[in-house]
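One chain of protein is taken out of this complex; the other chains stay put.
Presenting chain A:
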Amino acid sequence: MITWFKDGKAIAKRYVWEIVMAAHDIFIKEESLVDVEIPEGVTCDVIGDVHGQFYDVLHLYKLTGPPSEKHFVLMNGDLVDRGSWSIEVILLAFAYKWLYPEYMYINRGNHEAKDMNRTYGFEGEAKHKHGEQAYKLFAHVFTTMPLATLLSASKPPSSKNAAILSPDGRRRFFIVHGGLFSKDGVTLDDIRKLDRVGRQPGQEGLMCELLWTDPQEMPGRGPSKRGVGIAFGPDVTKSWCTLNGVTGVIRSHEVRQNGYEIEHDGLCTTVFSAPNYVDQSGNKGAFIRIDAEGNREYTQFDAVPHPPMKPMAYLQGGLSSLMMM
């Protein structure tokens, strides 16, 4: 299938439906906060936003390897919109989920939502490639995607430092697309119990914040220039991690020139995996490899060339694509 996509061909609608429905059936059984433990000898790679940049995703998978028993993959949201191969990216991810439900994990991002898909390209691309019903199917299945993942080490850490550990003495990481919350005292259970199926993140509330917030340097909280959500400071991260026994928050949602950035004294890390974002930013992409002890290793990568199609080439209506050629 991958070669098919690389050559610019679309797969038959029937296969699209099969893949998406299969992914749906798996997601629907997962809780809004998925617990994943990394067994001994296994690593897990956390991938950030990819935004429809299929050719960069292929390059990334060459570096990480496909999901397997020895090697899990977690994609942290924003697989679609902006880049013009969102369909290929999301189908690849869903196909992996179908093939390897225990090795492949995907979190929902703020772009896996109706309001964003309308404006940032995915709706146009989906309708163009596979029709309106297919878009509606994607829109529904996006709501079944889990909102966050708790990645736990299975062995206690070998080096003892000041890290915050789980109640049973191991490192664990809270992986979410956006970030933390406008109120103190949110627990992992609150997230686990969120009723998400069929719901859009909206403009406020816990689901919205999980997918939209950003870290800030100043302590405390502040308004977000995105118009939705808030910005949270290092003190907020520290108290939340301490409350919930979490070693660190790993999130995406923002470009980082080096592909990743460790912030908030190591408690909050941003990983972004769409290099040269929308053919403009010139940034590197990165992914984080976590092992059974909870050690983290960071790898960066650059953009690779792609066929000549601009980002957001599928804006609704033929007029736009005429204007863009």
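Side notes on the structure shown:
In the analysis below, a residue touches a chain if its C-beta (ideal position, glycine included) is under 8 Å from a C-beta of that chain, and two chains touch if they have at least 3 such contacts; residues count from 1.
Keep this in mind: contacts and distances are computed from a predicted model.
One chain of the assembly is not displayed; among "Pleckstrin homology domain-containing family J member 1", "U6 snRNA-associated Sm-like protein LSm7", "CBS domain-containing protein" or "Signal peptidase complex catalytic subunit", its UniProt protein name is "CBS domain-containing protein".
Per the touch definition above, the residue from A:His71, A:Arg118 or A:Lys238 contacting the chain not shown is A:Arg118. Taking the whole complex into account, chain A touches the unshown chain at residues 49, 110-111, 115-116, 118-121, 203, 212, 214, 222-228, 253-255, 272, 274, 277-278, 280-281, 312, 315-317, 319-320, 322-323.
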